[in-house]
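One protein chain is absent from this view; the other protein chains keep their places.
And then chain A:
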Amino acid sequence: MGNSLNAWSDALAGFQPAGLPLGLLIIAAIPLVFIALYALTYGVYGERKISAFMQDRLGPMEVGKWGILQTLADILKLLQKEDIVPTSADKFLFVIGPGVLFVGSFLAFAVLPFSPAFIGANLNVGLFFAIGIVALEVVGILAAGWGSNNKWSLYGAVRSVAQIVSYEIPAAIALLCGAMMAGTLDMQQINILQSGTYGFAHFFLFQSPIAWLPFLIYFIASLAEVNRAPFDIPEAESELVAGYFTEYSGMKFAVIFLAEYGSMFMVSAIISIVFLGGWNSPLPNIGPIALNDMTTGPVWGAFWIISKGFFFIFVQMWLRWTLPRLRVDQLMYVCWKVLTPFAFVSFVLTAIWEIYVP
């Protein structure tokens, strides 16, 4: 591969001018900058444009050519806004809510391998950490919803938490199928096991005849975990104004949105790492034309994992503007009576396949 595994992040971790761990701070800052940039460009502007085209509209067109500067104008507006804390709100919880929420969505980026040469922390429990750290987001949502001292906020928070806690179960079992195929929870190892000269044929999705089932289950459950349509009942505009962030404005609102876009990329990256090869190139070597070798490397790895993540975010946006919202009871029905049993079935079938079929 030319460069050894984690070459960039190891070099950064060793970068300690005057004994200060500056390199570690840079490692932590890279995903942060990435979230901010992607949320501004693809997240906000892209979503508005995509939704507009799907509904046969033009979307933002006024600020700049094709409305490209619209997001910058929005940011300027958000920065200037007065930072309002409602008088009857619980000041402390109202303020820490968005912070805890953002930290929860950002912590998972520590174990995402952005390239063969870059990962924040190469834990041997990486996948488990990424599933488990969502718990912090739950507490942040509850703090925001309770702290706002508003009926809609509290309803939204309770719905959101019930949904996240329930859908963690099928999501975790579905990812366990992928972990079983890999035999490890180490994110870089999972990626390495899916690399090969045939490109996409080495991805876990195409390695077993059952893998599409956990893939589909995790995709559906991940939509619910990030509160995206058709599972966006926590912020159902027609019932709850805006759910747990009804009372938020200005920068606190922006932080909540950054957290949401962060989680969207996080689940998209996890599904592409576990089932679609992460930073591996999907192109196969065709005889003398070594497409796979040409498109493999640290920079290409970053390109592939980010484009796979963006593809799943596009599917999330597409679904949002296509499907109607579920009711609360339908949501719980889908989770407990459809997804969870099928997740167990796929778990057993994957285990049988892994044991008896080499």
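The criterion applied here is as follows: a contact is a pair of C-beta atoms (placed from the backbone, for glycine too) under 8 Å apart; a residue touches a chain by one contact, two chains touch by 3 or more; residues count from 1.
The criterion applied here is as follows: contacts and distances are computed from a predicted model.
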| item | value |
| --- | --- |
| UniProt protein name of the chain not shown, from "Cytochrome d ubiquinol oxidase subunit II", "NADH-quinone oxidoreductase subunit J", "Leucine-binding protein domain-containing protein" or "Acyl-CoA dehydrogenase" | "NADH-quinone oxidoreductase subunit J" |
| Listed residues A:21, A:209 or A:341, member touching the removed chain | A:21 |
| Candidates A:117, A:161 or A:226 - the one touching the absent chain | A:161 |
| Among A:124, A:197, A:307 or A:322, residue touching the chain not depicted | A:124 |
| Where the unshown chain meets chain A, residue by residue | 19, 21, 24, 90, 92-93, 96, 100, 123-125, 128-129, 131-136, 138-139, 142-143, 146, 154, 158, 161, 165, 168, 184-186 |
